[in-house]
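Before any comments, here is the structure.
Some chains have been omitted; the remaining ones sit where they do in the full complex.
Note that the chains are named A and B in the order they appear, and that numbering of residues resets to 1 at the start of each chain.
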Amino acid sequence: MKAHLSRRYHFSASHRLHTDAYDAAQNFAVFGKCNNPHGHGHNYTVQVTLSGQVNPVTGMVCDLAELDEFAQTNLLDRFDHTNLNTLDCFANKVSTTENLSIEIHRIFQGFEAAHLEQIHVEETSNNSFDYAGETDLAPGRI
Amino acid sequence: MKAHLSRRYHFSASHRLHTDAYDAAQNFAVFGKCNNPHGHGHNYTVQVTLSGQVNPVTGMVCDLAELDEFAQTNLLDRFDHTNLNTLDCFANKVSTTENLSIEIHRIFQGFEAAHLEQIHVEETSNNSFDYAGETDLAPGRI
C-alpha cells in the first residue's frame, strides 16, 4: 500500500534575476522587470511530495511532526524573510524558481523517513515549477 | 484521444488517531494532539481522477451526473457529518488520511464508466494525500 503525502510550506523572500555572464542590456533583455537592481519579492509556497508504504499499525507514511521540524530547520529558517540572492546557494546561480526548486529538492533528499518524489514551488498564483530529480522517466504531471 | 477528468467532493467529519496496538503513552508519542480522546475534525476535499477515451459523439470521458450520483451514494452519504472512527472501514484501522484515501480508492473502483486513476484527499489546505492503487510504476505527481 504505497501512498503519497504532500505538505505545503510558505515563506516570503525577495530576489533579483541577474547573471554576471551578461552585460546590463542582455540582462534586461532576458530578465525584463525581474532584473530591477533593487529587487522585488514573492510569497513562495513550497509543496513537498513524499511516498512510502503506509505503516500497517500507524496508518501513516511518515510522521508529519518530524517533517515539519525538518522543514523548519532546513527550509524556513534559511529562506523565510531573506533576500535569496544573498544566500550561499545562489552565489553562482540565478535565483529563478527553477533553481530554487532544484535547491529545495536537494535539501529534502536529506529527509530520510520517506522517499522524496517531487518539489513544487508556486511563485505567484499563476506560476509554478516542479523538480523531481534526474530521471529517465517522463514524470506525469509534476 | 485519452483524457483525464477530476471531480472534487467535500465532506465534514471528525476522527481520532489511536491504535489499540499501543498504550496511551505510545499513542500520544506517535499521534500527538491528533490522539485527543474527544477527537477533532476536518473539512475533507476528495478529488477523484478518472481516465478514458473521449467519446467521439458526446465529447465526454463519462457522464458527470452518473459520477455524482455514485459519489453521493457511496462517498457522501457514508462519510459526511460522521465520526470516521465509528465507520466499519475504520474498525480495525487508524483513521488517517492515508487509510481514508485507500478506502475511497476501493470505493471508486466500483464506478465502471471510466478507469480510476487516483484519489487525492485534502485534510487541510496544507496537507494532502494521494493513492493510485498497487502499481509498479512510479506514479508522476499523484
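Here, a residue touches a chain if its C-beta (ideal position, glycine included) is under 8 Å from a C-beta of that chain, and two chains touch if they have at least 3 such contacts.
Keep in mind it's a predicted model, so treat the numbers as computed, not measured.
The complex is a homo-oligomer: every protein chain shares one sequence, and counting across the whole structure file gives 6 copies, of which 2 are shown.
Operating definition for what follows: only the chains that are shown with their structure count from here on.
Averaging Cα coordinates per chain places chain A and chain B 27 Å apart. By the touch criterion given at the top, residues 1-9, 49, 54, 57-61, 63-65, 117-118, 120, 130, 137, 139-142 of chain A touch chain B in their complex.
Of all residues in chain B, only 17, 19, 21-22, 30-32, 93-96, 98-99, 101-102, 125-132, 134-135, 138-142 touch chain A in the complex they form.
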